[in-house]
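Every protein chain except one is present and positioned as in the full complex.
Presenting chain A:
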């Protein structure tokens, strides 16, 4: 019983990280139908920048803030320098551009930072808490809490605010959005900034647990993508549920089968979703009209 509880708690922690990555995917996807494979790099930059800013003498909260802001700025730069000039290109080309950007960012991170593995201290200590015979790190609660807060904020943003709905309108029909007065370039810039900021926040929250290095982004992007697919691309609720489910699945696979197969779980999920329910758990079926 306590064993299962332990697997569930660690699964929820990992799942919350996947959920944050998936939420980042959701925003850019909602604005542009593009799946941004540089999303994992945002997470890496969040962690790495905090490490180096902290080492340079900034207090941890300030270092984290710097990391989130700097990563958002990089997200905006990615949009302005790589995505916007290619406007009108098919979505697949844009996705390939994001893959190129992720390789570039990873390479640049090796040069700017280093190739070592880093961590910084947990926010509220490392003394594990005991829940029903299992233990959980206080930092895990930060991660899970962070995912929930971001989810609620995004959900309110997309359902309640005019700007959020402008993002949805832009993805639905860019020209029609412009016709009703929506500045679609601004919507894209905002989406990349938000998405990168959320990615960086995930990096900041999780680094004390999992540590970070220049190359943690790829695996996170793939897992986050699997989570977003499972939940239904473009739906914040789907991203949250998909992330947590994937985390639990991984943790249970590692616990009851073998930790060797842990990473296979994500890919089996991707395949399963694509074969049996391409729109995911909460996705809407898309209809194209000619």
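As a convention for this text, contacts are C-beta pairs under 8 Å (C-beta built on N, C-alpha and C of every residue); 3 or more make two chains touch, one makes a residue touch a chain; residues count from 1.
Operating definition for what follows: contacts and distances are computed from a predicted model.
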item: "ABC transporter ATP-binding protein", "Putative tricarboxylic transport membrane protein", "Xanthine dehydrogenase family protein subunit M" or "Oxidoreductase" - which is the UniProt name of the missing chain; value: "ABC transporter ATP-binding protein"
item: Contact residue for the chain not shown (choose from A:124, A:172 or A:258); value: A:172
item: Residue touching the undisplayed chain, where the options are A:139, A:184 or A:235; value: A:184
item: Residues of chain A in contact with the chain not shown; value: 153, 156-157, 160-163, 165-166, 169, 172-173, 175-184, 284, 286-289
